[in-house]
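Heads up, one of the protein chains got dropped from this complex, but the rest are sitting where they should.
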Amino acid sequence: MTRRWTCAAPLSLGLVWAVVACRQADRLPPNDREVVARRTDTTALAPGALTMLPAAPVTGWKGPGERPFEVTLRTADPVSALARRFGTITLRTSLRARTPDLGQYPCTSCHLGRRMVLADERVADAHQNIKPIHPAQTGAACSTCHAPDNVEYLALKSGERATLDHAYRLCAQCHFSQADAWAGGGHGKRLDGWQGRRVVMGCGDCHDPHKPTLEPRIPFRAPQLQRQRGDAP
Amino acid sequence: MRADRAPAMPNADDERTVLQKRVDRRRALGILLGGVAVGAQAMTACSPVAPMTDEARETRLLAWREYIKGNYRSMTETERGETIARLERLAKVTRGADVKIQSTSAQPGVMFGYAFNISKCKGFRNCVEACINENNLDRRAGTQYIRIFEMEDGVVDLDEADATFQHEVPAEGHFYMGTQCFQCADPPCVKVCPVGATWQEPDGITVIDYDWCIGCRYCMAACPYWARRFNWSAPDVPVAEINPNQHYLGNRARKMGVVEKCTFCIHRTRQGRLPACAEACPTGARVFGNLLDPSSEIRWVLANKKVFRLKEDLKTEPRFWYFTD
Partner (left out) sequence: MHLKPFVLSALRSATTGGRRYHVWMGSLTLIMLAGAYAYSLQLRYGLGVTGMSDHVSWGLYISNFTFLVGMAAAAMMLVLPAYILHDVDFGRAVLMAEAVAVAAIVMCLGFVVVDIGNPLGSWHLIPGVGYLNWPRSLLAWDVVVLNGYLVINLAIPFYILYGRFRGRPPEKRRYLIWMYIAVMWAVSIHLVTAFLLAGLPARPFWNTALLGPRFLASAFTAGPAFVILLLWFIKQTTKYEIADGAFAKLALITTVTAQINLIMLGSELFYKFYSPTHHGINARYLFFGLDGHHALVPWIWTAIAVNAIATVVLMIHPLRHDPRWLMPACAALFIGIWVEKGMGLVIPGFIPSPLGEIVEYTPTVVELGVTAGVWALGLFVLTVLVRVALPIELGEVRSPYIEKATPSAPIVRPRSTPPLRQPTPPVRTR
């Protein structure tokens, strides 16, 4: 009797484990060639926290001075004057994390089972603020850029996936010369000073991916060519 | 008798004029004293003379010490500290502003360079606004160090450009190009100053000692890029808008009658920060960095983009390049 229980227990445990593991497998991305680190702790991206996330060098790109373009992520520091300001030191280029800015992140808060909801099941006011101008220009559908099976990821042409924080990998597929300039320093903005660690903005920080062109605006006042006289007689 | 010393009486036939009439010493003294008394009365009636307050006395003394000081380059560290203390105190006493004036010198191994992307500039003039606020520019005169020119596609000709545009930008068929002081490597303005009030620092910034400048404006005639401005009247910045983070050679309060110009925000760049214009640009058209650092963005731009400078033939070697996407 005792021998039967001692055999059944590990077996049943193993069975339970197998079932649970299969269900967990659904949560894993189907692609095992992912090159981007996966976020393990979602709370680490709360604004105000500084988290260093390891990343591999992005192959083929050179940063300024022919350095390998390595990317690490840092969260936004709301204490700074501009909401996008943060920074300090060390060697590599840091990228500003994009996802804290996304109002509807994480996607799984709406998308059940991480799949893109099909048209007839679409919630009426979801993503209504997005005007798909860039998709219209390029003839793209939502699934061209967003991985259909997991909306937290962007789908690259090579089959790889990139998180939303590393959207530059997606944009660079077409905008390779701009991406090259961005890695080197001729495109985009540097967030810290000219000295020390280089912290840059990502593509989405300036360009709305669905409507990338900057809006025209009325400029600051023009100079007066004729000198304004003071209180002189 | 004293007849030979008596004054000659005026005679009807006398052709001497009023100015040649002779009077004796006593009468002359009386006339002079009377004139002095009348004059003093008139002067005191026009200008109320009140007893001087302590504050006024202190301001007078500080102003006198500031007047007799030498050129900044010839000062010792102690003297520089003293003049900065005086200037900070004067700012507090005369305007109620708490300012902090640096005297940071150039970092070794640094030479500033600037690149401007004329494909990216859309003419927003965010840089102009940021510069005015950062550098305490005269609000009444509307001084602007930065000029943004709108040009038609096809030709880079400043004679045909317009900096006074005030319509929605970017306008169709036009592009935008900004100028400011280019901190030339061979600056014509430095050469011509008769008193040596302007010179180039080791990190490449051409600076002015405002208290040494005599206001002859020869440097303004010599600059090929129209980078220098003159204080035609006393500059006026509202106290609430004063940027208290100042540098002696940069954005501290200037006075009437002296020349000023862009200093690449010397109070920021010597602390490792970007100049206000580069930081403010929303399109990322401005690239700033250290030309001596091979891993800087400015070096990347110079190596990988087709760059040009204005008036290259004048051999002023400006440290400000233009490039396109």
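All chains are identified by letter, namely A and B, in their written order; residue positions are counted from 1 within each chain.
In this text, a contact is a pair of C-beta atoms (placed from the backbone, for glycine too) under 8 Å apart; a residue touches a chain by one contact, two chains touch by 3 or more.
Everything numeric in this text was worked out from a predicted model, so none of it was measured.
Touching the missing chain, out of B:A106, B:C216, B:L291 or B:V307, is residue B:C216. Of the candidate positions B:F112, B:F165 or B:Y225, contact with the hidden chain is made by B:Y225. Contact with the chain that does not appear here is found for just one residue of A:T6, A:Q128 or A:Q226, A:Q226. Although one chain is not displayed, subunit A still touches it through residues 225-227, 229-233. Mapped onto subunit B, the interface with the missing chain covers residues 3, 6, 8-9, 11, 13-17, 19-20, 67, 70-71, 74, 141, 147, 149, 157-161, 163, 179, 188, 191-197, 211-218, 220-226, 228-234, 255-259, 311, 314.
Quick note on the criterion: only the chains that are shown with their structure count from here on.
Contacts from subunit A toward subunit B in the complex involve residues 63-67, 177-178, 181, 184-190, 193-196, 198, 206, 214, 216-225, 227-232. Within the complex, the subunit B residues that touch subunit A are 115, 117, 122-126, 128-129, 140-142, 144, 147-148, 163-170, 232-234, 236, 268-269, 271-274, 281-284, 287-290, 293-301, 304-305, 323, 325.
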